[in-house]
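The complex appears here minus one protein chain, its other protein chains still in place.
Right, chain A next:
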């Protein structure tokens, strides 16, 4: 009887490891941009049916909270509820231009997909994103380049304002404060795409005192890609 139990346990282990092997991985995120900051990063390893965002679909309120204000509290709640493994805020705050942050995680069986999100500053609701990237099972180092997305939840007026979900304007934490202008009249035009989409980029202007935008057009524009994710599977 005991022998049978051991045999069946071994068989179950073999079966489960074939389908969804737990993995020891590290995830490094590098900010490739010349002048943008990333807010606290959420790197989430989850099941294939879970998702933090989908292009062409409206953002969840949790994603909106991250993209408009940089808070990953909502994402953390989602991840916990979904049984995901998470590297939360590996940079310990803002990730400055060209800097890197990394974290290690032992993934749970069945959590096969990596998603990464962080708000980009200055922006109204821009974020860097990796959506359901399948973690390779073979040991090695893999790199993925990420684009900047617009959450589609807030008009890109490019003015100093609020990081609260649903409130207009951009949050301005201390390192950004001296770099941004004031007194802009607002970049005209509402966002016509209310779903998650590729960000059109900052427009900005060259005035620190007026103009249409509080963003500096010679410093805070970008071209994709904006981030590099390096995943090491051990």
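As a working rule, a residue touches a chain if its C-beta (ideal position, glycine included) is under 8 Å from a C-beta of that chain, and two chains touch if they have at least 3 such contacts; residues count from 1.
Quick note on the criterion: contacts and distances are computed from a predicted model.
J.: Going by UniProt, what is the name of the one chain that was not included in the view, given "Branched-chain amino acid transport", "cytochrome-c oxidase", "Spondin domain-containing protein" or "Macrolide ABC transporter ATP-binding protein"?
T.: From the choices "Branched-chain amino acid transport", "cytochrome-c oxidase", "Spondin domain-containing protein" or "Macrolide ABC transporter ATP-binding protein", the unshown chain carries the UniProt name "Spondin domain-containing protein".
J.: One chain isn't shown here. Among A:40, A:129, A:165 or A:204, which residue touches it?
T.: Of all options in A:40, A:129, A:165 or A:204, contact with the hidden chain holds for A:204.
J.: Among A:21, A:55, A:139 or A:223, choose the residue that contacts the chain missing from this document, as touch is defined above.
T.: Here the residue in touch with the unshown chain is A:223.
J.: Write the list of chain A residues that the hidden chain touches.
T.: Interface residues of chain A facing the absent chain: 30, 32-35, 97-100, 203-206, 217-226, 228.
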